[in-house]
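Every protein chain of the complex appears in place save one, which is left out.
Chain naming follows the written order as A, B and C, and within any one chain the residues start at number 1.
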Amino acid sequence: MSKRLQGIITPIIAVLLGIIVGTIIMLVSGYNPISAYNALWNGAFGEVYYFGEVVRQVTPYILAGLAVAFAFRVGLFNIGVEGQFIVGWLAAVWVGTSFDLPKIIHLPLAIIAATVAGALWAYIPGLLKARLRVHEVIVTIMLNYTALHVSNYLIKNVLTNHKDRTGMIKESASLRSDWLQSITDYSRLHWGIIIAVICCFIMWFLLERTTKGFELRAVGFNQDAAQYAGMNVNRTIILSMVISGAFAGLAGAMDGLGTFGYVTVKSGFTGVGFDGIAIALLGGNTALGVFFSAILFGALKVGALNMPLEAGVPNELVDIIIALIVFFVASSYIIRVVLNRFGKKDVK
Amino acid sequence: ACGKSDDNKGNDTAKNGDKKAAFSVAMVTDVGGVDDKSFNQSAWEGLQKFGQDNGMKKGVGGYTYLQSKSDSDYSTNLNTLARQKFDLVFGIGFMMQGAVDEIAKQQKDKHFAIVDSEVKEPNVASILFKEQEASFLVGVAAAMTTKSNKIGFIGGVESEVIERFESGFRAGVQAANPKATVDVQYAGAFDKAELGQSIASKMYSSGVDVIFAAAGATGNGMFKEANDRKAKNPNATVWTIGVDRDQSDMGKDVVLTSAVKRVDVAVQDIATKAKEGNFPGGKVTLYGLAEDGVAAAPINSSVANKADIEKAIKDWTDKIKSGAVKVPGTLKELKTFKAK
Amino acid sequence: MDYVIEMLNIRKEFGNFVANDNITLQVKKGEIHALLGENGAGKSTLMNVLFGLYQPEAGEIRVKGQPVKITDPNVANDLGIGMVHQHFMLVDVFSVTENIILGKEITKGGRIDIKKAEEEVRRISEQYGLAVDPQAKISDISVGMQQRVEILKTLYRGAEILIFDEPTAVLTPQEITELIQIMKTLIKEGKSIILITHKLKEIMEVADRCTVIRKGKGIGTVNVSETNPNELARMMVGHDVVFKVEKKPAEPKQDVLEINDLVVKDSRGLTAVNGLNLSVRAGEIVGIAGVDGNGQSELIEAITGLRKAESGSVKVNGKELINHKPRKIMESGVGHIPQDRHKHGLVLNFPIGENMVLENYYQKPYSKNGILNFKEIYNQARRLISEFDVRTPSEYVLARALSGGNQQKAIIGREVDRNPDLLIAAQPTRGLDVGAIEFIHRRLIEQRDHGKAVLLVSFELDEIMSVSDRIAVIYEGRIVAVVDPKETDEQELGLLMAGSSRKEAGTNV
Partner (left out) sequence: MSLMEILIIVVPSTLLWAAPLIFTALGGIFSERSGVVNIGLEGLMLIGAFTSIVFNLTFVGTFGNATPWVALIVAMAAGALFSLIHAVAAITFRADHTVSGVAINLLAAGLCMFLVKQMYGKGETAIISKGFNKIDIPVLKDIPIIGKIFFQDTYWTSFLAIIVAIFAWYIIFKTPFGLRLRSVGEHPMAADTMGINVTKMRYLGVIISGALGGIGGAIYAQSIANNFSHATISGQGFMALAAMIFGKWNPLGALGAGIFFGFAQSISIIGSSLPFLKDIPNVYLLIAPYVLTILALTGFIGRAEAPKADGTHYIKGGR
């Protein structure tokens, strides 16, 4: 079996295995798997509305996944996507609510603000890693909490006058589109998906086709060799965190300027950043992989909401299935071994 | 729709309940779920009561709820319920304001209600509570119970609702015992019991003997701390005050009272009005003491001056109901508040 | 016949590749038995089979006449087989003693009795004349001592049969002499030794018999006393080999590299290069001879900008380059074949093609406006691969999949092709077979003949002697002597490297 074919079949098998085990769990605990999956499917694709919602959910997922994946490719583990996402969201709404500008300026400005905010937030761990060799995992974890509290404070005290929620962003900064909403029966689908797809392309192009990408990948694989070859390893580490944070901030803009149009005081993390880790890993840290795994995650997450109502199955079941899929993808080595065994038999 | 789950819930789903296009009602919880021992639970209890009183079944066409797993799910859940043709859909919690606002604009022929926030749409009923009034009363109780004249307040995340709790509470303390001081501390989270516990520990150690926590699950830490202290030293004076519902089950020796927010009453009330065709769309319905929307839970029977406290609470309740006293709902109002 | 080890008709496959094809190896008690073969011939594989790391697909192993199944290293240990691996199997952060007792600890009441263990290590090390410091951390000791630790590991476990996989590749001449002495002691103590080495001279010196394998197949076993290096080489590669590198006398011109009073600290903050002066002229090869750890690595790292220098001056073509960025230095005409090809030389997870432009990927024609031109990159790769005879299935396979020799050829191709005015070659032939070594030496000399300056650092005195036009001896971070290879011999160099002054060395000749 060719490597490429294997690369496509393995995740599909992993997904199937995840679903099979999920089915077993449901059977054991006395639920009806068929109606559960039916509900899941209906909740994701059953109506055009839900389809719109899936795409809406996929949008920040793609970007959060790219953020994690990008850092991974340079050998860094950015657990801080959640925090970068939060500051990006905040910055986007801040700009979106504070100015009156023509759309052609306002929207890009808000998006850039989010990107820059996320990038700056990620610059901190990047800088500390590069200059002082401080482990990025701890710093990003700590910065997640910091982002949460700081953004809550700013929302209450700066963006609003002791309110829990900002006002809506100006129309001129919105990613929303009446047309997109109308064709999807009032889902919150917005133009952000275009940005997310473009970012997939950017990530691929940047890493695989550019000189900078060459450096980023080289540093990711072997810092010593990269240094030997004259690359600036420290700068590359910082750059990769900054780009990763930029994707994360952009993901925040998707929620700030698209899905919600405002930002609220948060009592806890949104989870998007953490889902981004699973998405990136499932997608093998490649742009295309992230794209597809974000779609899978988005569909599962949105579809799951329908399961308690339509099938009486707790929607945690979907979390279990997602976890299992991640497991099986991770264990693709064993899947490949089995595949090869079958492959050989076929030949003989 | 399948065997076992139906048995579990003891109820039926909609599939075979197509007798008539009866009134149906549903709610969307925030991430806390219907068992948060707080207002989601209270709301669901109200909805269940309403359903049972009206002979409805759980599920589509009757009454049900959907739990959100993140902020971005509110909208989808509200929409799903609206699409399933529920006549009235509640959004529980101020976090859902944006989502309700939006969906209400799209689904103009459906009725919505939001708890703890205001949405200015003709098809949305906004339910607000005068939390300050309940917490004023528990503040009075605290002020009359304290021996050290030191009282504590633990807030979850700084927000408008918690601010109402805080200002009402402080006003109550001030009114009943001007010598008492209130140590206010916010945990920054509704789900960090360890913070609640540490803050309570600090407060008790520094001489505070009554603490009121308006902090969701963070408050569980306070109960734990008080129970621990009580278990270790039965003579310790460590009182706690619960929130949202009567939390006396969190520690029978330490819970003084609770600032109860009758979300269940409000939900039943609005649902009933909607069913009868009096849906208060576009309006804010305020639930205060006068409307039985908030209350102070019964005072712990082991408090020495229980009768005095009860009397004082009764007096203040009357004053508030009559409008003679206006309890401050913000810290700004608190500054100018003078108990008459 | 009294064989301690018999490996009969061993076959070992990796996937579809047959690494050992029906090989037979018989070792007599008390002999040093050499195992000879080109890179990738299957020597290490065969020994790993004997040591229980691999399971053979076919064949039989007998120890002292008894057929055995060696399922894992524990079994090998129990059978008295010990192995000193080609790549040292030492835990860097452990002490010498901890490494030796690992897996067979001396305990007291559940905890490791480190005192007693250290005494035991000391005892064995004295018995066999293997000087080590039982308390030293592996990362702090010299390669030679690390190897002694490896040997001690086997002796501690009571090994009767010792396998040495290329033990001398990483040693200095002094250390090699010591090792040979140690091997002789071991034989006297009744042990048997299997020795893998590419150095025919060593085989001639210590081995009793020699088994030659080629491309996974056994070629034959000969008595060393009845053969000569030429015959061994012929058996190994299948045709005649020229040993002596042909070269014309050097025609040195202006100074390309000038180093003055260079001071560099090592990673632990100790002064490693201590006021070093050296110059290399265009059209000559200067070899740096020295015992490992006398500042060679730090010197090279300082020249190439990989390590900060404390003070001094490094000029290339008259331009001061001290503490400049590596890229700046490279662009000023310096090429560098690094000592550790896996760590520095290659990105193992990149295709070999991308590794070929590791240093100039950002320049035209490989990159335009920040965008890579893969067509040009792979054209270049193909050109270098064929020109430098890099054996690889294609330019798209990962560098990881190439054998050490071919990886090295790729690096050399890349560096030479950049045509630097100064080429620094650190241990360029370490672990390579004679064919590959010859190829690399010829390339270095070719560079010289094109009027380039070459700085060669090697622990192989043979290599230094035959390739260099001048030899600079480094000792404790200083060049202590510069000698003409035609006017010196290994003994004198060895003494200089050990710190004797030229005069003393001279009187000792």
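By definition in this document, contacts are C-beta pairs under 8 Å (C-beta built on N, C-alpha and C of every residue); 3 or more make two chains touch, one makes a residue touch a chain.
Computed from a predicted model, the values in this text were never measured in an experiment.
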Absent chain's touching partners (shown only) are A, B, C
Which of B:Met250, B:Ala271, B:Ala312 or B:Val325 touches the chain that is not shown? B:Met250
Where chain B meets the chain that is not shown, the residues are 8-9, 31-37, 67, 158, 183-186, 188, 190-195, 197-199, 201-202, 205-206, 217, 220-221, 223-224, 227-229, 231-232, 249-250
Go through chain C and note every residue touching the omitted chain. 48, 51, 53-54, 72-74, 77, 83, 85, 89-94, 98-99, 101-105, 107, 110-112, 153, 400
Which residue numbers on chain A touch the omitted chain? 25, 29, 77, 79, 124, 128, 132-135, 137-139, 141-143, 145-146, 149-150, 152-153, 157, 268-269, 277-278, 281-282, 314, 316-320, 322-324, 326-327, 329-334
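Definition applied: only the chains that are shown with their structure count from here on.
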If you take the mean of the Cα atoms for each chain, which one ends up farthest from chain B? C
Please tell me the distance, in whole Å, between the geometric centres of chain A and chain C computed from their C-alpha atoms. 47
Roughly how many whole angstrom separate the Cα centroids of chain A and chain B? 34
Report the inter-chain centroid distance for chain B and chain C in whole angstrom, where each centroid is the mean of the CA atoms. 75
Where chain C touches two or more other chains, by residue: none
What residues on chain A touch chain C, complex-wise? 209-214, 217-218, 221-222, 224-232
Can you check the complex and tell me which residues of chain A touch chain B? 29-32, 35, 43, 47, 49-50, 53, 57, 149, 152, 156, 162-165, 186-188, 255, 259-262, 264-268, 270-272, 301-302, 304-306, 308-313, 315
Which residues of chain B touch chain A in their complex? 1-6, 9, 13, 31, 59-60, 64, 66-73, 75-77, 79-81, 83-84, 94-95, 97-98, 102-103, 106-107, 156-161, 163, 188-191, 216, 330
